[in-house]
Every structure is written in structure tokens, then in C-alpha cells.
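One protein chain omitted, others in place.
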């Protein structure tokens, strides 16, 4: 059990910190949440800066154009960028953290050469077309159809919860290529150009009033067969391989941010006098224990991944983390509402919108109910079923 | 919505209160928990006193020897006896509240004449042989076999969680008479004499260290066919009819007792200074809201039963009550432990043993998990299954 | 004792539910939401005509002459239907404030330290006395013209799209004293609890409806215990809150009202949260009504009597 960072890791951190101190002050102002072109430009410029400084694709394998960094270096990178207030991965998320790694692992040499470099340089943006209105938790129930027509697939259907669809160049798409096969066996993974005829994007308004997500309607969109990654009907495996190997770093920045929020809540409570209420104060103390432990759990998972080597660790450990984290973060914003008192009704006050957004944490990317099934069946070995 | 008691109800209460004031001071000392003959004598003497005063079988129909009281009168009876510190129904529980009503509803005239009067007079004590080690929540999985041999059944198997088995005269027994039939169809209801050859009773020690319950082993016990209530293989319906019609009064005394405990906790907290801790104090305030509401829910259910007339109300409403009540009562004893602080480890302090006993509330008579199924399926109409 | 609704009470409840279904059914509710309508004056007058505000005024004063139990049934229906506007304050002001009983006037409430809901649309303001529900006796409320207060007020971007809020400076001068008995805060808390109860019962229905219809993994999600047990918990919360609210309406006891507000707040907020969870991603959309219940439930939890104050009242009662 060693929590000390190695000399090499400390050097990595120091270099990164020094670089951040140089570049961050020169960043332009953050664009408004609904200024999609502005957000794309801002996020891709940051990716280009990372690329130029040698930080792009830090966790990607070297032969995919990445830096082959260890999980611990990746953790340090995410921790330091969050601490320094650097831009979030934003529009580059799907390309860097899902579609890219999928192509790196399962794509042909030609596909890797075509798609990976633009992701690393911030030249191209990807979005994800997995979820469908009728297939939420039950992703494998997806219905979007792709029918072979010569050297193209003709794709029709609808997708939902697509971030950055408005400004993405490419979409990683799961489609049903064999409706007769068992649910998981007839699915293929396609790269679809977002400006292809037949693609319609409609913003989806969330309960927070924002349009972070979109619906995507596909009406006989033609996708070249050469844009399929992996074998036909093997798309479920292709995408799950990438989803199920993570290196424990998925929520590093978020935990750092939650701890900062918690300290700010304490400061605000001291300011407005609510700190004198032991019920509130002790609640904040308990949250301090929660987020400190979640940070240690992150380090634990990252260390496990580091020991496991390049294969990473099965994503089941991530379910333990996500279950506790998503609830703790919702509690954090409930505590914020307590601290704010009547002001919690003011959407212009800090944390009010975060409180609304946090309502999705126990739903998105696998509901807590689904996560508990995963923990019970895949970690604890309880029988499937019922 | 009328919470005022009618003149008749007030008179009933006043008469009862006056009678209690006369008889309670003359009661002998309560026997020790492990003095079974003493407990039987104490409980049956109290039943005899009730009988002589005209309170025995208050809620039983008149044609079964009861008083045909309304649910509200029954509520008043239970409330007043608990308030006055009168003996609990104790050893008379199964006879008065389950086996007796079952015989009253489903027995022949002969069976009613044989078994009901001794229950009302406190002459005979019944116990219940339903649960089995392998059939807990899944009562219908019971395996105790009864094989017909002329005008007798020969019964073998084992039962568990039988209260007062040591001193009972009769046992209401569910047995499997047709192993080939579907689970619920091959069960019969028998009245078994506890001194029959082949009946062995072994005390079962609970985590509270006490032996409130027993295991019962049946080795070829001969039970006359005439001791079967209802048709052969119809025992599931026979017993469920009684179980599923209640009049909302099942926990009247308990709620009264919980409210008294809560007030005593507040007094103790004032005494030992823990009242100054707002976390503890506000927790007690919240429990006050819980138990006040549970009392109102009791009055609500009783009023509903009163309106429904002699049929009573389906027991599903009881599941709503039991779910909340059993958790609230466990929280009450957790609060007691907070009030006692380090003294909560002392089994001789008030509430310490209650805290241990309360651990069974979310398990006994249908676990909270089973109760939630009942509420979801039978009240809310959600699909069975899974 | 007959702690069930009387036939008259059932008829009253059915009538209000019908009125609201006709005048503020889902389509009109969503249209009002899109239009940003706060108080619809025409609807307000119709509510007035139906006796919503004059319900507890004596018949001699032009009221309906009913009591708190009937008022609670009305406000429960209002909570179910997400009916916006300062219903409680206008109801409490009926009589003393001209036009309130008839739905001609819109009366908002000013409670020190709280933003004022619907100030922009209000004609008059009920200014609550500083009684804090923790044993400090409630001082008499006063009435002020809304217009003068509005001059020194700033609009707040409200978390509840149906409830515009304004931040006001503490009123310097006193308003007209109200000829009431210092029970406005407790009565307001009870009626808010009734609204919370209506919301909690409604989100239970919404969750059950969705759980029965939505299929995942080849079966309605309501057949999975995880979803089933969430729904069961919602019903239990709503039904316990119902008994607490109804009994508090009958007794009008401040301690019982504190308990009712505490349990109803809890039921409304937690049921809306669980309803959202049952709805999954669809519950996170603006299109769904779940968030409207949750946001209103949050707001109401902070109004009239907070959980902390209610718990202190209930604790104080134990000694």
C-alpha cells in the first residue's frame, strides 16, 4: 500500500503543472452553453494545445498515436487539469474516450490511419449513437436497422441522448444488421458521417432547461461498408470490449471537483451562519468522509489497473465506484440546497443547476438498479434471473 | 373525516377504564420470561377476568360466543388496556386472534362448540404450526406430511417459530395432504393436541438470548380426521381467509406503546443532557411525526373496516402499515441507543433488549421484501413476476 | 369515530378534480408552461367561483362555510394537477382582503428571508408575522399593497418554471393589521402539506403507470422487484402523509400540522425523485411532468414551515 508517487510520476506532475500555468492564462473566455460552434472551437483548440504539448491521447497505446501513459499518469493528468481549472475534454469526449479506443483496438490499419490522428489533433469530433428511445437500460434491444445495399448499409431509426450531435463530424453507431439473430448477435458498429443525407438532429431539452443532448433521426442514411469496425454482427462484442476495460480513471476530475465544491459549501455556510447548525455541519463532515474515500477508491482502482498492465481491469469495479459516487454527488447538491436555504430556488446561484443535472447520475450510463445487478451477478456471483 | 368518538364509544371507553382501574391493582406480579407455566397461568387468568367482565372475544361474532364489537370498540379496547398497563394477550394470542376466528369462520357447529368456548374462557391455549425451516417467506412450500390412515392423519415433519408451544393445549397445523397437487392445493388445516405422542418441542434461542419461540418435531403424530377444519386440501384457503381479513387493529397496542417509549426517551435525554444535541433531538421529533401518523393510519384503517362491515378489509392495507411501522419501530430503538450512549451496551438498561427483539420486525409475519411485493402487486397492480 | 371521507367530502373532491381536469388538464398545463403563464386571471376567477378561496368563510360573509378538512381536499387536488399561483395566500386572505374570496384579487405571501412567489402578478401581499414555528408565538400578519413592495424587488430566475420568484428588501413600514387569530402560518403549512400530498400521490400513479407500460429486457419494468419496491415505498409514503394531513386538518393542532408538513414534504420530494428514477432517461427530459412535481415539492418544502422547524416543534411536544 503505497500512496507516494514515484519520482517519475512526480516529474510528470511537475512538468504538467508548469505547462498548465503557462497556457491556461492565455485561454479565451468560455463560450455560452448553447453556443455549439463556439464550444466546438473552444474544446478542439484545447485538444490541439494538448496535442502540441505531447499530452494528446495520453492513455492511448503508442501504436495508435497515443503516449502509452500508465493509469497513474493518466490519473495525475486528470487531477491536475481539473485542479488548475483547465477545459474539460468536452466535445472530444467520445472520440478520445470511446470511439477512438474502439477503432484502436478493433479497426483495420486503414481505419486507424483515417480516424485516429484527427481525433488526437482535435480536427474531428465524434458523437455516440447507441441509446434509443425504446432501448434505455436494455441497450441490446436497439432497433435501428442497417440493410446491406451493395457496398453500403442503408440505416434507418432513431437515437437519443447524443451529446455534441450538432457539431460532430462522425458518429459511432450501433445498428441491427441481422434482425433474426439473438439480440446481442445481430448488431454492427459503424462510423457514420454526420453530414450524410438523411441525418436529422433535434435538440432534446432536459429538466435543467438546457439542450446538452440531442435526438438523432436516421432516414435511409447510406454508410459505406468500409466504415464498419469489426465483423458484421459482431458490434456488441466490439463495443463492449472497449466499455468493459477501463483503468479506473473515469471519474478522477469529478471527484476532485466534488471535493472543491464541498469546501466551498463549508465556506458559504460559515459566511451565512448555517455552519452553526450541527445537523448541517455534521452532514458536510460525513460527505467529506465520502469523497475522501471515493478518492482513495479511485487510487485503488487505478493501482489495480496499473498492476494488471495494458489489459486494464474489467469494468465491474467501476460499478462499485459509480454506485456510491452517483448517490454521494446527489447528496452533495442536496447539502448545497441546505446551505443555500431559500436561495436554493434561485437558478442563478451556484450549485442550483448542478443540483438539477445531478438527478441524472443515478440513471445515465447504467441506472443504479442495473449497476447493483452487475455488482451482485458479476462480482458476487449471485444467480442471474428475476 | 371524524376523529371524535360517538357517545356510545365514549361510554364503552369509560366503562372499560373504570373496570381496568378496579382489576389491575389486584393483579399478581408478572412471571419471569422463562417461567412458562407461570406465564400461562398469568395470561389465562387475565383472559378469564376478561371473560367474566364480558370483554372476551370482543371482536368475535356473537354466534361464535364473541361480543360482536365494532372495529372502533376493539381499537378502544386495545388502546385502553395498553395505556393502563394491562396484561398483553400473551399465551391467548393464537386462540383469540387466529385459530379461533378460523374455526369460527370455517368450522362445523360441533368444532365451534368444542374449541371456541375454552379459548374465550382462557381454559385452553393454542399455538401455531405454520412455518417450517425450509419454508420461511415461502409458506406454501411447507413439507410436513399428513397421510390418511382410517379416521386419522399420521403427521410427520417439523415446524419452527412456534410461540407458547411449551404450554399450549392445541396447535393449528398446516400439513401437506396431497404432495402431487400444486403447492397451494394440497394443504389441509388440522387441530393437533400438543400432548399427542410424537410431538417434541425444543426451545429455540433467539439472538436476544431468550426462548420465546420453539421448534416442534412431529413424528407420526395421529390426528383425528374430525380435527380437520375445512375440506381436505383446502387448508390454504381456510387459513388465508382468516389472515387476509383484518380490521386494522393488529398493532394498536404497539403504536400506543411506541409513543410512550418515545416520550420516555425524551425524558431520559433531558435527564442525561443529550437533549442538547440537535441531531438527536430533531431525530426524536421526526419519530414523533412518524408514530403520530401511524396512529392516524390505524384509525384510518379501522374506520375503513368499520364501514366495510362484518367482512373486514383485505389485509393488503395492513402491508402499508406494517412496512412503515416495523422500520419506524426499529428506528425508535436505534434512537434509544443514541439516547443511552455507552449505556446502550448494558442489557439491564431499559430498551436494550427491545432493540434486539426489534430486529425481527422486518422479518417476522412477512419480510419487508414480501410486503413490498404485496403492496406493489395487490394494491398498485404491478405485474407479478421476477 | 369515522376517519374516512364523508359523502359530501367525496363529492367535493370529485368536483374539484373534474374542474381542474377540464380547466387545467395536461394539455393546458403544458401550454401554460410553454407560454410562461403564472397566474391565469380567468382561471383564478373560476377557482373563486368554485369556492376555492371562500371555502372557509362563513356563509353569512359570502363564503361556503366549510372547514380545514374540506380545504385540505381542495389543495390536495391543486397539488396533483400542478395548479400554479399563490393559492394558499389568496385562500388565507379571503375575507380580510377585498376580492380574494371571489378570485378577483391575487394575494401573495411575504415571509421574511424567503423570496416572494408571484409578486409580479399579485395585487396584495400577506406579510407573515415573525413566529417561527419553534415555539415563538406567531405574531399577527399584516396586508400590504403588492405594487409598492414590487418597486424595491428583483426578479429571481426560479427553479420552478411555474413559480416566478422575487427577492424583496425587508419591509420597512408595517402594513394593515389582519383581523385573524395568528394561525396563518400553521394553516398555510397545513395547506402546503395538502398540496405536497396531492403531488406525492400523483407521482406514485405516474410511476406505476410507466412501470406497467415500459418494457425492457422483454418485460414491463414494473415486474422487476427493484422497480416494484420503489413504487411500493412511494405508496407507503403517500398514504402515511395522507393520514397525517387529514388528521391535522380535523384537529388543527399545531404539533399535528408540523408532523403533517414534515411527512408530506418528505413524501412529495422523495416520491418525485423515485418517480424520476422509475422513468429513467425519459424522466430527465423537459417533456416529462416529473420534474415539475419535484421542483414544486422542493419549493414548498422551504415554505411556511421547514423540516428543521417542524422537527423542533415535534420534539418540544415530547416533553
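When the chains are written out, they are named A, B and C in that same order, and each has its own residue count from 1.
Please note the rule applied: a contact is a pair of C-beta atoms (placed from the backbone, for glycine too) under 8 Å apart; a residue touches a chain by one contact, two chains touch by 3 or more.
Note that the coordinates shown come from a computational prediction; the quantities given were computed from them, not determined experimentally.
Undergrad: Taking the complete complex into account, tell me which visible chains touch the one left out.
TA: Hidden chain, whole complex, touched shown chains: A, B, C.
Undergrad: Decide which residue listed in A:297, A:336 or A:352 touches the omitted chain of the complex.
TA: A:297
Undergrad: With respect to the chain omitted from the figure, which of A:225, A:243, A:320 or A:342 is a touching residue?
TA: Looking across A:225, A:243, A:320 or A:342, the contact with the absent chain belongs to A:320.
Undergrad: Taking the entire complex into account, which one of A:5, A:19, A:88 or A:217 touches the absent chain?
TA: A:5
Undergrad: In the complete complex, the non-displayed chain touches which residues of chain A?
TA: Given the touch definition above, chain A has residues 1-6, 9, 72, 262-263, 265-267, 270, 281-286, 288-290, 292-294, 296-297, 299-300, 302-304, 306-307, 320, 323-324, 369, 371-373, 375-377, 379-386 touching the missing chain.
Undergrad: For review purposes, identify every residue of chain B that touches the missing chain, sorted by number.
TA: Missing-chain contacts on chain B: residues 131, 133, 135-138, 141, 160-161, 204-207, 209, 277, 279, 337, 341-348, 352, 356, 359-360, 362-364, 367-369, 372, 386.
Undergrad: Tell me which stretches of chain C touch the chain missing from the display.
TA: Interface with the chain not displayed, on the chain C side: 224-226, 229.
Definition applied: only the chains that are shown with their structure count from here on.
Undergrad: Of the chains shown, whose Cα mean is nearest the mean of all protein Cα atoms?
TA: It is chain C that sits nearest the middle.
Undergrad: Please report how many Å separate the Cα centroid of chain A from that of chain C, as a whole number.
TA: 39
Undergrad: CA centre of chain A versus CA centre of chain B: separation in Å?
TA: Going by mean C-alpha positions, chain A sits 54 Å from chain B.
Undergrad: Among the residues of chain C, which are close enough to touch at least two other chains?
TA: Chain C, residues with two or more chain partners: 224-225, 227, 308.
Undergrad: Where does chain A touch two or more other chains at once, residue-wise?
TA: In chain A, the residues touching two or more other chains are 277, 279, 386.
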